[in-house]
Each structure stands twice: as C-alpha cells, then as structure tokens.
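Shown here: the complex without one of its protein chains, the others still in place.
This part shows chain A:
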Amino acid sequence: MKRIYYLVRKEFRQILREPAYIGILFIMPVVQIILLGYAITTDVKNIKVGIVDLDQSPMSERLVEAYTRNNSFIYYGSTDDERVLIRWLDDGRISLGMVIPLHFQRDLINGRQPDVQMVLDGVDGNSAGVVAAYAAQVTVALQKEWLPKVPPLQKKAAALHITTIEPRMWYNPDLKSVNNIVPGIIATLLTMVTLLVTAMSIVREKELGTLEQLMVTPLRKGELMIGKIIPFEIAGFLLVNVSILAAGWIFGIWIVGSVWTLYLMSLIFSLSTLGVGILTSTMARTQQQAMFIAWFFMVFSLLLSGFFIPIKNMPDIIQGLTYLNPMRYFMVVIREIYLKGTPLEFLWKEGVAMLTFGVASFVLATVRFSKRIG
C-alpha cells in the first residue's frame, strides 16, 4: 500500500510538471467544447436557394416568398432558364434549386396537384436529407394556408379529415445539436485521458528505462498498475468536471439529472478504457506506437458510439457490432442523464454492460501486463 502511495505521488508530480498534461486537463475540454459545440451541428442553416418560376402567378410568388422568409433559407436568385439553375448547383452557389412549373396556380386551384421540382446538392447526404425535410416543412405550412381558400381542396379536406402531425420535441426542444454534442465530448475526453494518456505514461517509462528499474525493485506488477491507474482516474474525473462547467458557462447547458449518477457511470465506463489503455501499453514499445494503437481503439469506439452517426442509421451488422463498444452505452447514459435527467434505475442495463466490459478488459490487461512488462 505504501508503495502505491509513493507511486501515485510521483505520478502527480510529473503530471503537474508537464505543461502538456495541464493543457490536456484544463484547456482541451474548453477548446473542444467551444469548437465542436459550434462546429459540429447537424442543424442546416443558410441554405441557398435558386428558383426558376415558370408560372409567375400570385401563388407561385407566395411559394417563393415562403422560402425566402424562412430563416433556414437564403434566397440566392431567380432565373427563367433551368440550365442556369443547374450551373448554380454545379458551382456550389446554391444547394437547393426549385423549379415551379407553368400553370402551377391553375392546376392547384383545379385540384390537379402540380409537381414542384426540388434539386438538391447531395454531396453531403446528411445535410441534403435535412434540407429536403426543411423544404417539406415549408411546403406543408403553405398547403395549410391554402387549403381553406381553394374550393376543390376544401371539399377534399373536409372529406379526408386531414390529420396533421405537429411534433413536440421533448428534452431538447430546439433540437439543438449542441445539446447532444456536449455530453458526447465529455465521453470522448474521458476516453482520451484514461485510455491514451495512461498508455502513453506507461510506455514512456518503458522508453526511458525507468520501468525496467521499477521491475527490479520489490514493487509488484499489480501495485504498479494501480499506481498508474489512480492518478489518471482522478485526472479523468477532473476533466469531466471541467467539461461540465465549460458546457454550462459557454452554452448554458447544465446537467438535468443527478451529477452523482454521472460520476458513478463515468467511473464504471473508465474501467474499460483504462483496461484498454493498459493493454495498449503492453503492446507498444514506443510512445508513437502507443498513440497509434490508442487512436485505433478510439476512432472505432467513437464512430460506433452514436456520437456522430445515429446507431439506428447503421446497417444491422454494424449495429450488432456497436454492442461490443462500451462507449456506445456511455453515450446513451450520459445523454440521458444530461438532457432528460433519467434516474439510475432506468440506466442499470447500460451500467451492467459497461461494468462487464470494464471487468473483462481489466482482467485481460492485468494478465498481459504481468506477462509482458519487464
């Protein structure tokens, strides 16, 4: 026990003396939250629209106006040549091109359902999907406005009892991406410190030769492992708190649920990342190698965590794979706690899953560590 105390003390001295660690602990969370919070947004804003209005009727003008008035869209220009519209799209000057056909108003009044053509820049599939949805919203709103005025439609509406869906978004009423991003960043940062930095710290001692020196002292391998884990677990805990404060002060996003539940879940989650970190240190000889291996793990767990890409959008096989990724559960848990305030009793399944992975990777790491190190 005493030996562990001296190890932890030494480790903290080194951490506090290394400006890079201070940067990782206190500056990185803030910078990441600011950068990613503003940058990673699935909200699509400032969609440039180009329009070909072949009808030039009051109703077609009303349609154009509906788009130009909407905050998500910016009116780029009108033309009467479809080829010009396509060129605008090719040049990237607009991302949505709309073609209103001739006799739009007449057909509409006669109940003949004219087709308005929307041409989308599909290079970024995600954004295109969002743009299409926004465009549909605008159109639906306009239809509601017109329904009572157009006699044939009026009759149809009465007959059909048109059901309208009015979505109410709970927990994240503005559907702001940043609300989802901040919990994700906390998970990412926690992984980074407990996985990457732990691995680097052990491998660094390998490179320097101090690890070999430690192995000829009576220090046991188990003690060495614990002595390496405690400092970075504490560092990770600090980092979580710095992130919580940064998210609160910068974006006004404060945790809705219990912070204690979050702490508990973070602790359980970091068991698995620490395990992988130690595993990494047994595989790498140099800090560069450790970095590569750790990144490999991190990119996979990030991509399959549902942070950027919703898991439900993934193919079935990949969805199955995500169940092997501890970060997947943590991402769910932290979002639930953060945005919904979900209490512990509804999160125990994720907790048990993370604990299982944590214990497994830890046992594996301990076995490999005692065989390989030294």
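What we mean here is this: contacts are C-beta pairs under 8 Å (C-beta built on N, C-alpha and C of every residue); 3 or more make two chains touch, one makes a residue touch a chain; residues count from 1.
FYI, contacts and distances are computed from a predicted model.
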Protein name (UniProt record) of the chain left out of view, among "Fumarate reductase iron-sulfur subunit", "ABC transporter ATP-binding protein", "Formate dehydrogenase" or "Acyl carrier protein": "ABC transporter ATP-binding protein"
Among A:Leu7, A:Leu36, A:Ile94 or A:Leu108, the residue in touch with the chain that has been omitted: A:Leu7
Touch with the omitted chain, as defined above, among A:Met28, A:Val84 or A:Leu219: A:Leu219
Contacts of chain A with the absent chain, listed as residue ranges: 2-3, 5-7, 9-10, 13-14, 17-18, 208-210, 212-220, 374
